[in-house]
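Next up is a structure, given as structure tokens.
And then subunit A:
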Amino acid sequence: MIWTELLVLALLGTGLGFYAAGSLGLLRFPDTASRLHALTKADNVGLGLVALAAAIHWGSGAVAAKLALVWLLAVIAAGTTSQLLARRVRKNEEPDRR
Partner candidate 1 sequence: MSGAFDLILCLMILGTAGIALFVRDALAAIAFFIAFGNLMGLAWLSLGAVNVALAEIAIGAGVTGILLILARARLLALGDPVHSGDTPTWLWLGAFAACTSFAVLLAATVLSITPESGLDRVVAPLMPGLGIENRVTGVLLAFRAYDTLLESFVLLGALVAVWSLAPARAWPGRPAEPRMADGQMHQVAGASGRVLLPVALVMAAYLVWAGSDLPGGAFQAGTVLAGGLMLAAMGGAIGLPRSDRPLLRAALVLGPLVFLAIGLGGIAAGGFLIYPKGLAKALIVTIEYTLFLSIGVTLALLVAGPPVADSPVPDAGGNG
Partner candidate 2 sequence: MNLLGLLVAVPLGFMVAALLLRGSGRWLILAAAPVMAGLALWLALLPPGTTLLVGNWDLPLGILLRADGVARLMVLAGALVIGAIGLHALVDPPGGKDGGAATAETFWPLLYLMWAGANAGFLTTDLFNLYVTLEMVSLAAVALAAMGSLAAALRYFMIAMLGSLAYLLGVALLVANYNTVDVTLLAQVARLDLATVMALGLMTAALLIKAALFPMHGWLPPAHAAAPAPASALLSAIAVKLGFVILLRLWFEAFPAITGSAALHVLGGLGAAAVIYGSIQAMRQDRLKPLVAYSTVAQVGYLFLAFPLVAGAVEPSSAWAGMTLHGVAHMLAKAAMFLAAGLMLKAAAGDRIADLGGLAQAMPLTVTAFGLAAVSLMGLPPSGGFTAKFLLLSAAIEQGAFLYAGVLVVGGLLAAVYLFRALSACFAPLAGAGPDTASRGPVTGGVKAVAPLALAGLAIVMGFAGTALVDVSAIEVPWATPTVIQPEVAP
């Protein structure tokens, strides 16, 4: 019992660390592309770790499956939106450079 709890805590801690790093990147990185890079990648890993922690904590297959679905959808959404954002940014920058 105690080991699973420790594992859960460790996963949660690492996940939150990734979140913090992603947020820090969002605030500190110089341009949109690198901010997106920091935010989506770090946050997707962070969410995955937190979801994994939650799945272990509940210890139920159904819950784990739902959490996996949640994570998958979040990854798809993050991927799509960052693609769109990046393209928009590039398009906005092009005319300025000319």
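Candidate selection criterion: all candidates are chains of the complex that A comes from, given by their letters.
Definition applied: contacts are C-beta pairs under 8 Å (C-beta built on N, C-alpha and C of every residue); 3 or more make two chains touch, one makes a residue touch a chain; residues count from 1.
Only a predicted model underlies this, so the values are computations on that prediction, with no experimental measurement involved.
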Identity of the candidate that touches subunit A (this complex; choices 1 or 2): 1
Footprint of candidate 1 on subunit A - complex, ascending: 73, 76-77, 80, 83-84, 87-88, 91-92, 95
